[in-house]
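One protein chain is absent from this view; the other protein chains keep their places.
Every chain is named by a letter (A and B) in the order it is written, and numbering of its residues begins at 1.
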Amino acid sequence: MSQPKIERSLGQKVFRVLSGFEIAVVCFILLFLLTFFGTWEQQYLGLYQAIDKYFDIDSLFVVPRNEHDKIIFLPLPGTYWVIVVLSINMFCGGIVRMRKGWRTAAVLVSHFAILFMLVAGAVSSIAKKEGLMMVYQGEKSDYAQSYHSSDIEVFAYDEKGDRTAPTVISSGELEPLRNEDTLHVDLPEFPFELEVTGYLGASSMALAKNDPERAKNHKVIDGYFIHEVERSTTQEENMPGCYVTVSKGDEVYELMLSNLNPQPISFVIDGTRYGMLLTRKLWPMPFEVELNKTVGDYYPGTRKARWFQSDVTKVTDGNREDYEIIMNHPMRHGGFTLYQARWDKPQGRPFSGFAIVRNPSDRWPEWAFYISTAALFTHFLTMLSLYIMRSTRKSSKAVS
Amino acid sequence: MRIPALLTLVAALFTSCHESERSISVSETRELTLFDQKYPGNIKDYPPLTWRRIHGTEMRIVNYLAGPEDSVEIFMGISQGGVLPNSNRWLGQFGKDPAADLTAFTEIQVLGREAYLVEASGDLAAGMGNPAKPDQGLIGFVRKSGEDVITLKMTGPAADVAAQKEAFLAYATSLEFVDLHIIPAP
Partner (left out) sequence: MTPPSALPNLAQKNLALRWGLVIFFLILEFALIGYAINGSRIPPTVKKVPAYEPWPESVLEVASQIPVQSGGRVKPLSTFARFELLQLHGSLKMKVETRGKTMKVGATEWLLDCLFRPEIANQLPVFRLDNSEIVTNLGLKVDKLRTRLSFEDIFPIYDKLMQRGQELTRESENRELEMKEKQLTEFAQQILSYQALTSALDFARNGMQIPTEQLPPAVENPESLQKFSHWMAILPEVSEAIRSAADANNGEIPEAMRSTLGTIEEFITKTRFGLNWIPPYDESEEWRPLGRTLTDLIEGKSAQWEPAIADLQTLEELAPLAQQPDSKAFLDVLTAWQEDLTQRSADRGLGKKIPTEITYYKRSYFKYALAFFILSFVICAVGWLVAQGKLGTWVQRFAGITFLIAVGFLVWGIVHRSLVTGRPPVGNLYDTIPFITAGAVILLGLGELITRRRLLLSLASFFGMVGLFLAFRFEYGDAKDHMDPLVAVLNSNYWLSTHVVAVTLGYSGGLVACFLSQVYVHLRLAGVIEGNKSFQRFVTRAAYGIVGFTLVFSLVGTVYGGIWANDSWGRFWGWDPKENGALLIVLWALLILHARLGGWLRDWGIHFCCIFMGMVVAFSWWHVNMLEVGLHSYGFISGGEVIWFFYGAEVLSLGVGLAAYLLHRSEKKG
């Protein structure tokens, strides 16, 4: 006798689809392919660009390509969004729909923990901020800079010759520019307009008189020009450059910006001096870090790092707190985490590079991990014990 | 086959949306930090409004253009060697005889101590990748700084350089050491 057909509402049907193994399996296949191609392409794109292409929240579709830019696979949905779908599936199927009982308890817990980890990842991708703070011993700093994104900053000088708060043209607007593109920038706070042209993501700056042959094919401003260089797979090594036209009525300045030049260039409009520079994105900190002492140690006779340690004082609104930051032992305080990321001693002056991260979900994966590990081990050992007991029962039956 | 083709088309559409000319409006600012108060060589300067700052190099930590058609160049450097050898080197670029000692130069106060003003004009010899040039002028100072010297040099057509002398002297004497990023001694 056949089973009577169960009438399901639309909501129930949708829920069944969302919670089914089908979606899980398809997601795993897609994630596998995306992770593989996202890894493979890092050889020629570099880590940063491959992450941007495959794993960024803005990446809706991905077309895997080889080093010669030829398509090597079908387009795939972006990793972030596949994970979103998988998370929904895990919640609906792995928690809500799943049979509840002692056999499945451990799996339920581990599904929950993994889901929590994925949520932590989502929060991190949206809310996490990170940068690098470089400080010499005996000096202090109150800002960090991005490893690889550069902004154009425009500011006015006040009557004391100090800079005023800069207006920031974000890297988000600059990075998509191709060399032949033009970006018109309206700056409501300033009496002039800007036009960004000739943007190069990886460039070098040269003096025209030192390289006249190459200079012939490039725009020379104040004796300098920028030219394209081979993009490094290490994104931090790529220095952008561009040309900027500042205009107010008939007054026009042709300027050139390069990330290689840490100091601003200037121009005067209506009796006010303005400065402009292209620099790694700046992240002001709500505290100062004073680097009192930093020690770096290499294994004798090698350049292999043995030990890096920094003794710092964190100053927040006048409150001073001393900390020790050591490799693998970061300083966590007030939502910020400082890691000992770099160390060197050029010309005998030691400096430290602190990676600063603010991530609301910093410890979530760790908590989720301990929960899921306990659950997974419990489940595995339970299954193994059941299997052994069944095998023992079978052999004793066979004997009797 | 339909689904892969559809996916490819959608992907192509997404990836082909690129505008070669765009307009944006930006008013986002950021807070000031020690980054904005760090100066090359820890020297803060107060240039005249008529001077335009351009890119520097390792040898030219601060670099300005001034005068008609940006004919005058002013640049600051920190280099080795003593005050007298550097001063005489500048004189030598104009074919002048080297000075026997520092009394040959006018003393001015720069960054809290004595600096020596060098002035020369005439035919500038070729050097540093530049061709020889007639009727050029130089005004500059050399100031001892530990083992090194701080130099500020203004060069260009003699008449244009002479016209900038007052501005140059005002600029030189207004320089100040600013090292807000150094941890103050207790």
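Simple rule for what comes next: a residue touches a chain if its C-beta (ideal position, glycine included) is under 8 Å from a C-beta of that chain, and two chains touch if they have at least 3 such contacts.
Everything numeric here is computed off the predicted structure, so don't read it as measured data.
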Contact partners of the omitted chain among those displayed are A
Among A:V14, A:I29 or A:I57, which one is in touch with the chain left out? A:I29
Sole touch to the unshown chain from A:L108, A:V229, A:L260 or A:A355: residue A:A355
Which one touches the absent chain: A:Q42, A:Q137, A:S170 or A:T313? A:Q42
In the complete assembly, which of A:M117, A:A206 or A:I226 touches the absent chain? A:M117
Since one chain has been left out of the picture, which residues of chain A touch it in the full complex? 20-22, 24-25, 28-29, 31-32, 35-36, 38-40, 42-43, 46-47, 50-51, 54-55, 117, 120-121, 124, 128, 130, 233, 298-302, 304-308, 327-330, 337, 339, 341, 355-357, 362, 365-366, 369, 372-373, 376-377, 380, 383-384, 387-388, 391
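Note that in this section only the chains that are shown with their structure count from here on.
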Rounded to the nearest Å, the gap separating the Cα centres of chain A and chain B is 35
The answer for chain B against chain A in the complex is residues 4, 7-8, 10-11, 14-15, 18-37, 40, 44-47, 49-50, 52-57, 61-62, 65, 70, 129-130, 181-183
Can you list the residues on chain A that touch chain B in the complex? 60-63, 74-75, 138-143, 153, 155, 161-170, 173, 176, 178, 180-189, 205, 207, 209-210, 222-224, 256, 258, 261, 263-268, 271, 273, 275, 282, 284-285, 288, 290-292
